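The structure's right below; bear with me while I get my questions together.
Just one protein chain is left out here, and the rest sit where they should.
Lettered A, B and C in written order, each chain numbered from 1.
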Amino acid sequence: MNVQILNFIIYQAMKSGTPLLLATLGEIYAERAGILNLGIEGMMAFGAVVGFGVAYTTGNPWLGLLLGALAGALISLIHAFFSISLRVNQVVSGLALVILGLGIHSVMGKPYVGQKLSNTITGIISPSLAQIPVVGSIIVQDPIAFLGLALSVVLWYVLFKTKYGIILRSVGENPAAADALGINVYKVRYLATIFGGLMAGLAGAYLSIIFRPSWTEGITAGMGWIAIALTIFSLWNPIHALWASYFFGAISASQYLLQGKGIPVDILGMMPYIFTLVIVVIASLAQLKKRIGAPEALAVPYVRGQS
Amino acid sequence: MAGKVILEMRGIVKRFPGVVANDHIDFDLREGEIHALLGENGAGKTTLMNILYGIHQPDEGEILIDGRPVKLRSPRDAIALGIGMVHQHFKLVEKHTVAENVALGYARRVFKPLEDVKGKILEYGERYGLRVDPDAYVWQLSAGEKQRVEIIKALFAGARILILDEPTSVLTPQESEELFHIVKKMREDGKSIIFITHKLREVMEVGDRATVLRKGKKVATLEVSKTNPRELARLMVGREVLFEIERPEKEIGEVVLRVEDLWVLNDKGLPAVRGVSFEIRKGEIFGIAGVAGNGQRELVEALTGLRRVEKGRIILMGRDVTNADPGTLFALGVSHIPEERIKMGIVPNLTVMENMILKMEWRQPFRKGLFLDFDTIQSYSEERVREFDIYTPSVRVPARTLSGGNIQKLILAREISVSPKVIIAAHPTYGLDVAATEYIRNRLAKEAAGGAAIFLISEELDEIFQLSDRFAVMFNGEFMGVVRPGELTREEVGLMMMGKRLEEVRGGA
Amino acid sequence: MPDGTRFARILPYRVRLEPRVEVPRTFEIQVRILAILLSLAIMTIVFLSLHINPISAFKAMFLYAFGKGILSTLSRAMTLVLIAIGLSMAFRSLFWNIGAEGQYLVGAITAFGIGRLFPNLSGYALIPLMLLGGFAAGALYGQLPAILKVKLKVNEVITTLMLNYIAIRLLYYLVYGPWNVKEVVGGVEYTGYAVTNNIPYQAQLSTVGNSTLSYAMMGLVAVFLIAEYLIMERTPLGYDFKVIGDNPEAARYAGMRFLRLTMILMLLSGGLAGLAGAGELMANQHRLRPGFASGFGFTAIIIAWLGGTNPIGILLAGIFIAGIIIGGYNFQISTGLPVGFVGIFQGVLLFSVLFGEFLRRYKVKFERW
Partner (left out) sequence: MNTTGWITIVVVVAIVFGLIGYFAAPKGETKVITKPPTLKAAFIYVGDIGDYGWTHAHNVGRLWVEQHFSWLNTTYVENVGAEDARQVIENLISQGYTVIFGTSFDHMIPMKEAAENHTDIIFFHCSGYIRRPNMGTYMADFYQLYYLNGLMAGALTKTNKIGYVAAHTIPEVVRHIDAFALGIKEVNPDAKVYVRVIHAWYDPEKAQSAANALLAEGADVLAFTEDSPTVLQTLESKMKETGTQYYGFSHYSPMQDIAPNVTVSGQLVHWEVIYADILSKVYAGLYTNTNLQDVDYWGLLDSGAVELGGKPGVPINPKFVNDLKSVTVTDKLTGEELSVYDLVMRRLDQMKDKQMVFDPFEAYNEPIMGWPKDGSPEDLQEMIPVGHRLTYHERLVIDWWVDNVVSVGE
């Protein structure tokens, strides 16, 4: 494989993978706490429009990213309130969040249509480094791509190696057990859901500020759904999410290399999804004995004294 | 020995939709005492303790600790006040390790939380005999081990008031003795223990005082030294009880179930049943005694088709049914009274009458053509409800609204009414009140007399002694020996439960 | 036993939720009306802050959809309800079928394929054949997640979601490839466009007047609503589904054959989605195109949940959701506001309905600390 092609696959794996990774990491935390939030698409869209709006008005893309993330957190509060406090069906609440988030993003985005950001965030610009195989395609990535990489390690560490991780996982597995030890299940779930929103908002803002710094509606284009699939795909593990997102990005990108070689475009287009299916099946074969699966209390509202 | 009163509950009232679980209950606890809370199931013991532990809020009444009124809004408040509780249903995260379960509440450091607790877990293990591997996953543990984790958690909390909810139900007599030692040691440390139980023997053995509840009301608080089991039983049940089982005349007939060199794996993939052989005859009750986690569950699951048999054969009425599925076995006349009756035995949101025909929904006369015949189902269910004395307002209410004893009667009614050839009964009276226990034991004896072969697993030696014609003691997946009740003493059986073979017990005796 | 739970300590009151044991009919209706009023109240604030007359906005949203445009609403509702019936059965059995979209698509694809294969067959034979084909395709497409879930414990959310994307790509392949349009208009043969040919004329379902509401779809919806009720409430099969959904351990204990039952379940659930796809093709769109799916599979999830297990509930929920879709267009036309407002309105409405569901299930009690 020539250097250009290899560089492209790695580059695109990170480029396309980063927004997916950010959203997936957030959803992993929410689901680990037992909250299924199908509303990623809506939260991302809201984060994208707020992020762009702020970056556009203030000229500060970093502020845009920050407020975009906070916007995601804000809208996720709705889902948190409905699914944690009001104990409604989380699937429906999540779907409603998608509709609401996309609606708000469309209305709020009207003034920005066709506008571009004057300042954006780029990675290290060094044409000579960019040519180095493998390393070159990583070095040129933007800071948020590295943030995503670092976050997946940090979040993995927090989840599996710290007390907070034990609390979070326990709340998602057996909230009654956590409650009995004086853990505030509701608080943990609220925080996890809000964190999920924060990450989805960041993913959205990443799209509109860094990935493609100009405004058009519908910028999320279904990525939120892929993130939900990747959450399961990664077996609720932030490290797995890292390679799962990059893998998905790489597979999606490599279909364009295989075009023009006689395979129908749409068969190539099915590849990322078929690969995902196959890997999930293989993983299930391997994990069947180890009891790694969805958190036991996923999508089950917690009511003290019931269980 | 009795110190000052450290806890007082005054006039506690707790209502649930349709019932008054606690009706103006007064309760007090002194420093350094073991206070037994005695009562039948449904008497309100657990509710009262859940209030004390902050899980429920009382509708009326007040709680004083060290003479100061307190509000216990959540377990967090209770823990802060030095109250610890070991629940009857374990509150453990199955997918996590023992250490993680402890660290959930008691790790002080954010990083390396497990290091924080592992040493102490081992230390408690040494000190109290609460041995458990901190790195083992909870789902791999036996019920007994899980309880040890719960007690360790309570110890971690540094509780000065420890609530133990039916703690001995999963322990061997020896282990129970050990627990009593631990409890007494804690008492010597000045800690106070509330010991919930319905076993009179335990009250007599370990309690300083006993409070008896009946139907949500407090009946009496007595000094244990000044009372006797008979009085306690009368207070608890409201009438004299004699644990006498009618044992009708019966004939032992031909072999119904034969098991040959059975090997079964547990969830971890390790052999849990190792080369067990036995046979049960028509009219016979064959008991299995042993501590939880020694392969009984796997044996039952293998016999009922819920778990794969790795090696060996199961022969029912001369037919090889090794690895037959549960549906086939039921059709061939194997009834199963499961260990976890709510988790497995009923469908909580379906009605009583729908539960009454579980496994039979495709059979005549409950099905007419494509459809279920609800008239027949209803009349059938109503007959069963009458016959088995199941307390329910109607057969159309969801099964979850029934009490534990009535749920067990429902299962019994369903499983027995099909005239089975074999009844596999796992812990049929576990956690039931005296009346229900009595009823169910009598009923099983009657079924045996009627010609069923009964396979009975129980951790209560009394039950095994009373009911079975022969019984085996199971340890580590093997039979330590098969004996008749009366051949050995309680203590000798206890030794077998700890892994001594019959020959050794006899040889040692 | 359930007990109330507080969830905020900031307020001077604590809030306790008490489950309602029995919910009277009138209360259920009250709650739903309340939910709609609540959403109107929220939207009033939104509209006022944007200097839009809320009354005319509300009129635009509802009057048309349930008045002059009722046929449009019903037409949209039929397709959605058909999918939702199958989904409600799946959800009742705790099978999270997120893949109705894909099952719907393969249903439409297969129906189209049959029509393409037998263009000269009489309508009396072709229509049932195409509908049946749609059902069968959706049913088969639902089998893979069913088998994977039972045999290998693969999470069905991910399998059904992935199969959606695969079905969409299959549709693209067919529309741009072998089934691409070839029609002669004005002496010129057109091909290459992003569409297929029409299904045979005799397979196009007849509709009420000029609308797209077809008699056949109404019939199918009626039949399957009743069938769903009978299956779930009156047959041993439905009994088994409910047992699996309520307590899978009990189902295992009772010796139920999970694989077979789950396959039958997805046969019905996927089949109905497939049938809906065939019906939509034959009653409304008449051709396949890349955007054929248009999110119906997801909208139907909302309907299935809102309607619960009650057939009347599903029907009403379907009409209601279809109404806010059709009303949404009218809202745009009448107010000139961008489509995003429709999304916001629908989102608020859905959350209000969810709030109503909450009130229906719990009594809210305020107590002083």
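One rule holds for everything that comes next: a contact is a pair of C-beta atoms (placed from the backbone, for glycine too) under 8 Å apart; a residue touches a chain by one contact, two chains touch by 3 or more.
This structure is a prediction, so every number in the text was calculated from the model and none was measured.
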Shown chains contacted by the missing chain are A, C
With the missing chain put back, one of C:Arg76, C:Arg92 or C:Lys149 would touch it. Which one? C:Arg76
Selected residue (touches chain absent from view) among C:Phe66, C:Tyr190 or C:Phe258: C:Tyr190
Taking the full complex into account, find the residue in C:Pro19, C:Pro54, C:Gly123 or C:Pro248 that is in contact with the omitted chain. C:Pro54
Just checking the interface: what residues of chain A touch the absent partner chain? 4-5, 7-8, 11-12, 15-16, 106, 109-110, 113-114, 116, 122-123, 125, 127, 130-131, 140, 207, 211-219, 221, 223, 252-254, 256-257, 259-260, 262, 264-266, 268-269
Absent chain, residues of chain C that touch it: 27, 30-31, 34, 37-38, 40-41, 44-45, 47-48, 51-57, 64, 68-69, 72, 75-76, 169, 172, 176, 185-186, 188-195, 198, 210-212, 280, 284-287, 289-292, 294, 296, 325-326, 329-330, 332-340, 359, 363-364, 366
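The rule is short, and it goes like this: only the chains that are shown with their structure count from here on.
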Please state whether A-B or A-C has more C-beta contact pairs across its interface. A-C
Can you give the whole-Å distance between the Cα centres of chain A and chain B? 45
Roughly how far is chain A from chain C, going centre to centre by Cα mean, in whole Å? 27
Using the touch rule from the top of the page, what residues of chain C touch 2 or more other chains? 1-3
Can you list the chain A residues in contact with two or more other chains? 304-305
Which residues of chain C touch chain A in their complex? 1-3, 5, 7, 17, 96, 148, 152-155, 157-159, 161-163, 165-166, 169-170, 172-173, 176-177, 298, 301-302, 305-306, 338-348, 350-351, 354-355, 357-358, 361-362
Quick one: in the complex, what on chain A touches chain B? 161-164, 166-167, 169-170, 173-174, 176-184, 289, 291, 296, 304-305
Listed in rising order, chain A residues that touch chain C in their complex are 42, 78, 82, 84-89, 91-93, 95-97, 99-110, 186, 225, 228-229, 232-233, 264-267, 269-270, 272-274, 276-277, 280-281, 284-285, 288, 293-294, 303-306
